[in-house]
Each structure stands twice: as C-alpha cells, then as structure tokens.
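Starting off with a structure, shown below.
One protein chain omitted, others in place.
Now for chain A:
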Amino acid sequence: MSDWGMQKAALGERLAAGQRHANGKVVPIPSLPAFLKSVIRSGDRVCLEGDNQKQADILASSLANLDPAEISDLHMVQSGIVLPSHLDIFEKGIARRLDFSYSGPQSARIARMLFGGKIELGAVHTYLELFARYFIDLTPNVALIAAVSADKDGNLYTGPNTEDTPTVVEATSYKNGLVVAQVTEIVDKVPRVDIPGDLVHFVVEAGRPFYVEPLFTRDPAAITETQILTAMLAIKGIYAPYGVRRLNHGIGFNTAAIELLLPTYGEKLGLKGKVCTHFALNPHPTLIPAIEAGWVEQIHSFGSEVGMEDYVAARPDVFFTGPDGSLRSNRAFCQTAGLYACDMFIGSTLQIDLEGHSSTVTTSRIAGFGGAPNMGSDPRGRRHPSEPWLKAGAEAAPGSDAALRRGRKLVVQIGETFGERNAPLFVERLDALELASALKLDLAPVMVYSDDVTHIVTEEGIANLLMCRDKDEREQAIRGVAGYTDIGRARDPKLVEKLRARGVIRRPEDLGIDPLDADRRLLAARSIKDLMLASGGLYRPPSRFRNW
C-alpha cells in the first residue's frame, strides 16, 4: 500500500528535532546554529526571505554559518540575493542551486560567481513568476522568514513591511514545509495577526529589527533639468492624452520628477483628478506633495518605505492599513494589481536596442528583474476595458473590429539619452546577449520585450511605437529620440521627419514645451527636507538622507 503521508512524516521529524532546541515555539538566539542544523537537510529547497526591501538577515547569517560538511547542496528559492551572506552560502558550498528574482546590490558578485561556477542557476524570474513557482514546482521545504513581533503561539505581526511573507508561508506551510520566523521581540499579544500562528513552527527572538533597504527614496536635490524635461514630456504627451489614472511608477529619478511635477506643472495643465488617481506603488516619499494636494485617491503597496510609516498611518483614506493603523503591504497582490488593474507602467532602464528590447544587465552585472517585467508587460488575460487601454489598442490596430480588439497596456520607457558616466541609453546590441552566451543561458535577460513597450521618452521627444507599422518605422522612431548617441546620429532624417509629421515622434516644441522651462523651481519639493515639511513632519527620512 502507498504511503501518502511521507511529507507530513518528514515535517514531524523536523519538528521533533527542532523542539530539542526550543522552548515551545521559541528558539533562543544562542541555540539558533544548533537548531538550524537540526531542521535543515542537505538537498532541501530553502526560501530565505528577502527581496529588494526587507531581509531575514539574522537567519541568513546563521544559515551561512552552517558547516558545509554537515549541510550542503541546498537549493535556494528566494526573491532577493541582496545581503553578502546570501552569496556566502554559495561561496562556502552550503547551497548549490539558485532560483531568484532580484540581486541589485550583489549584481557584480553574483555575476562573478555565476562565471566561476559557484552557483548553478535555475532561472532569473520576476517576483510574481517566482511566487507562482512556489506553488507548482519550487515549493520550499523550509522557509526562513522575518516579522516584527510574535506571540508564544507563533502568530506574527509583520508591520508595514509584510511584502512576500504571506505568499512564502502559504506555499511552505500548507505543503508540509517548515516555517521559521525571526522577530524583533516576543510579545503577549501582537498588534495584528498578519500570519496565523498555526502556520508558523518556530520563532527566533532576534532582539533587533530585520534590515530594510530604503530603495524607493529619491532625493529631489539630485533631479536634473533634463529629467524634469522628460517628466514634462511624459505628463503632457502621454498621461494627459490617454487619461492615465491607474498606474505604476518605477524607482528612477525621471518618475520621481513626474511625481514632483504633478502639483505644479500637472496642476497648470488642469490634470488633477484626470490622471494619477490610483497607484500600485510603494509609499514613495516624492509622492507626498501630490498626495497632500489631493491628487491621489488610492495606493496599494508591495512593501513599505523606511521613514514613511507614520505618514502612511496618518493617511488611511489613501493607503491600505490594518486595525493597528499601520500599512499592510503584499507583494504578490500588488504585483497582480500592477499587471491587471493598471493601465500604465513607466520606468527607466539601462539599455534599449533598435527593436525596443530593454535591459538593465551589463556584461559584469546581473541585477535581476524584480517586478518591472511583470508590470512592464501587456497582460494577455485582461478583459476589462478602460479609456487608456482601448485608445492604445486602437492606435496599434486602427483597422480592426473595435469589439474584438484587445486593448494595450501602456508600457513606457523613460530616460536621458546618456546615462551615468556618459553611457548611451541606446545600443545596437544589448549587453544581455553577451552575458547569455557567456553563461550559456537559453534566454537573454530582457527586462521589457520589444512587443510590450509602447512609448520611449527621452529629452529629445516621445516615440509612440504603437503607431509604427513596420520594423523600419520602429527603428527610425527609436533612432529619432536617441539624441546624440551613435544610434541617434545614424538616423534617416527624412523618415524621422515623416514619422514626426504623423505624430509617431513628438518633440518638445510639438507639444508646446520649451526645454528652457524645465527648471528645478517646477519641483514641488527640491530636497528631502522639503518632503518632510510637506508631510507635516510625519515623514522621517533615514539618516543617510538627512543632509541638513
């Protein structure tokens, strides 16, 4: 007779082994190394919680301190490779295989280790895609997660940074995997139950908060006039004509400039209430002036942002908050919202080729994807209409039957023609292709595919790729906004002027924008201090941003 309870029995063994180092569900910090060794088995699939924001940092360093002679061949399935310890685990030979999504701060080291064969790469995913695989073929045996507080029964309070936790716990615990949480403190009663205790097997009282990276804070003082010009072009040339109310913004300075221009330039254009009313977005500090000016009705967030906790708690009409008053974020739900319920994604990138593929990979760095390719893609399963979606669909296929025509999500790439260290934004060939061939990957890591991108905005103008009818037009539309890069200077001036006459390319002057008006005085806040003042003192910037 078959035994249908082998996973349950294995969990029982792990629980019994862990119990020897715990007091009920609580594992004292000094026992953590022995505890981890007793509950993790060589070859386990392990989810170490961490994304582009919060990190189960105590559990990460304990895992990296295991002896590879005792535990090895782990298969790490996690959102972020962010902390040095995440890669130490591979360097020491404790883990071998990796499936992940984002690796921003470790992008150079992870590339070296992939080249050096220290890591066996499964795939680089988007967040939502990796979460999906947690439920199909990458279900963790052990999840090491992070929360703010726990009670003795294991009920967890994650605070504003809930992020990936519910998804990781759901996939692990309901499939007989083991869930271990690090918490700042054990309390009698948690402020709200974010994760029910019967899904959590052990808690470790770390005595200090988990690490959170303030990734979504952009200092307005660093925004340039050219970025302001691109923001003016986007607002007047895309937000206004399409009437984009539901959207997601990337984390670059161009979109920060857009946020800071809404109460000034946007107000002057009469766009309040007509654009930017609903966001899938983290609590960006640069959105404070627009929120205070009454532009924004509702925001759902992937995570929180360091220093924004009190401000968010004081604006429950705008943000999702719990009975305790603090933000409830959820990356899986917000990524789904960004995919299906938003009409536009706008973000920056590092390289765009002549077809319109874009990538943030350079030959020596693999930053991963995070959420951008998900939000920056046209969801083929969408069925509800909206004005911007229908308009974009009509521009792409004007001759087709309107009732049978799919709409299109607006996927906008915005940037200056030259980036940091004068690196051109436009290239003949993406560095991602070199990387893919060097690492023998089946797929080049492309952030936004050519057939998803609808507009490219630079200081030279807007290229509307929906209105290009063939490959040639598309290439010249891209060259036509590529400025003084090699790609831009090799344009066919006649075809570019034809495209401009058709409105495929629109220059600042075509939109009634004088580049000389792109002045920092247009920004609703010009420094972090201005943002703090705009919030009435509720925004508490992290010390690294306090330069006064």
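The rule we apply is simple: a contact is a pair of C-beta atoms (placed from the backbone, for glycine too) under 8 Å apart; a residue touches a chain by one contact, two chains touch by 3 or more; residues count from 1.
Simple rule for what comes next: contacts and distances are computed from a predicted model.
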Choosing from "Malonate decarboxylase acyl carrier protein", "RNA polymerase sigma factor, sigma-70 family", "Cysteine desulfurase" or "ABC transporter permease", the absent chain's UniProt record names it "Malonate decarboxylase acyl carrier protein"
Full-complex touch with the removed chain, picking from A:D153, A:E205, A:E225 or A:D530, is A:E225
Among A:D44, A:D194, A:D343 or A:E459, contact with the omitted chain is made only by A:E459
Out of A:T158, A:S348 or A:T417, only one touches the absent chain, namely A:T417
Note that chain A touches the chain not displayed via residues 224-226, 229, 416-418, 422, 459, 483-484, 489, 515-516, 518
